[in-house]
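A single protein chain has been omitted; all remaining protein chains appear in their positions.
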Amino acid sequence: MIRVLIRSSAIDVPAELDLHDAGGHGASASFIGRVRGDDGLAELFLEHHPEMTATGLADLGHAAADRWKLSALTLIHRVGAMVPGETIVLVLASSPHRAEALAACEFLIDRLKTDVMLWKRETFADGRTRWVEPREGDHGRAERWEQPVGGG
Amino acid sequence: MIRVLIRSSAIDVPAELDLHDAGGHGASASFIGRVRGDDGLAELFLEHHPEMTATGLADLGHAAADRWKLSALTLIHRVGAMVPGETIVLVLASSPHRAEALAACEFLIDRLKTDVMLWKRETFADGRTRWVEPREGDHGRAERWEQPVGGG
Amino acid sequence: MALDIAYFSWVRERMGVGGETVDIPESIGDVAALVAWLATRDDRGALAFAEPHRIRAAIDGVMMGPDAPLSGAREIALFPPVTGG
Partner (left out) sequence: MALDIAYFSWVRERMGVGGETVDIPESIGDVAALVAWLATRDDRGALAFAEPHRIRAAIDGVMMGPDAPLSGAREIALFPPVTGG
């Protein structure tokens, strides 16, 4: 089951885990990304291009499903305004084999950082706001996946 | 918070996630291993050497905490008799940075396969039982971690 | 030529709207020309498009370079480089 979605309300991790888990898979790898309250961050606002983000997420999900033998895949990205501690992104990848679940999860989270059409605006406790600049490091991690990899 | 334990009763994944999660970490990677019902498996029995398994798990937890900057680590291993679909092992690793959470999680699950004193006995629907032989592939994955790695 | 333009991130903030339908001169043939024209059209455009090298574009949902032609476009989106998920 591939479940890919964008939501503007809170991501309920245990509920999503239950949904994902209905089958009882051999191995499940997950990644949860949350808003960090560094440097007095008060709010993170994620703006997205709706059609392009939807297409980007769906393509990523299908790329992972083509590359690894997965029994289930969940990929949920939050957009809109959120506060520190809230979940921005949830990736769940399950497979009969642990190496495939782990690799798919890592692939998805690395590629998410570069492939989706999202812009982040930070608002700090003192009222300052700034739009986050893209980070080169993310591209480096994502590009690792362009080379052929063993296993999987 | 490092939480390492062995239990003979069911692992409640959502409850453990809540416990682990109290802090609200930037990035959390997890791995859930479950009993697979392949080839008519009816029961999996995990026998352990209590003191050696406890020491092995604690050492693994500390090795991960020394190697990566982790804000929380949960490592729970089930022992005793269990049926397909039940959780054998749960690894949760959290860090401000996603690369560290993902690497620690993968390290722990790979090393768990070789470093803990556990023996598996399978019982099939037709009543046959067999003790599982060690798999060479697991040692290969665990040994990757002996080499120095970049990042982390 | 009437064209739907969508703005995102600080381009949207500086333009003051998320999108608009704009009647552009026939002489505007590609993305780069459109960005240059928007920069001269009014104050908000001058602010949003002062640094064309920081602007990216997508035509009907597909990322395009500055020399991509506008003919046949339904919607053009203009925005800064994405910051990722």
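A, B and C are the chain letters, set down in written order, and residue numbers restart from 1 in every chain.
Definition applied: contacts are C-beta pairs under 8 Å (C-beta built on N, C-alpha and C of every residue); 3 or more make two chains touch, one makes a residue touch a chain.
What you see is a predicted model, and the numbers here were worked out from it, not measured in a lab.
J.: In the intact complex, which of the presented chains make contact with the chain not displayed?
T.: B
J.: Among B:Leu5, B:Ala42, B:Ala63 or B:Met117, which residue is in contact with the omitted chain in the full complex?
T.: B:Met117
J.: One chain is left out of this view; which of B:Met1, B:Ala15 or B:Met52 touches it in the full complex?
T.: B:Met52
J.: Going by the touch rule given at the top, which residues of subunit B touch the chain that is not shown?
T.: Its contact residues with the unshown chain are 33, 47, 49, 51-52, 55, 77, 88-89, 112-121, 131-135, 138.
Here, only the chains that are shown with their structure count from here on.
J.: So the centre of each chain is just the mean of its C-alpha atoms; given that, what is the distance between subunit A and subunit C in Å?
T.: 28
J.: Roughly how far is subunit B from subunit C, going centre to centre by Cα mean, in whole Å?
T.: For subunit B versus subunit C, the centre distance works out to 51 Å.
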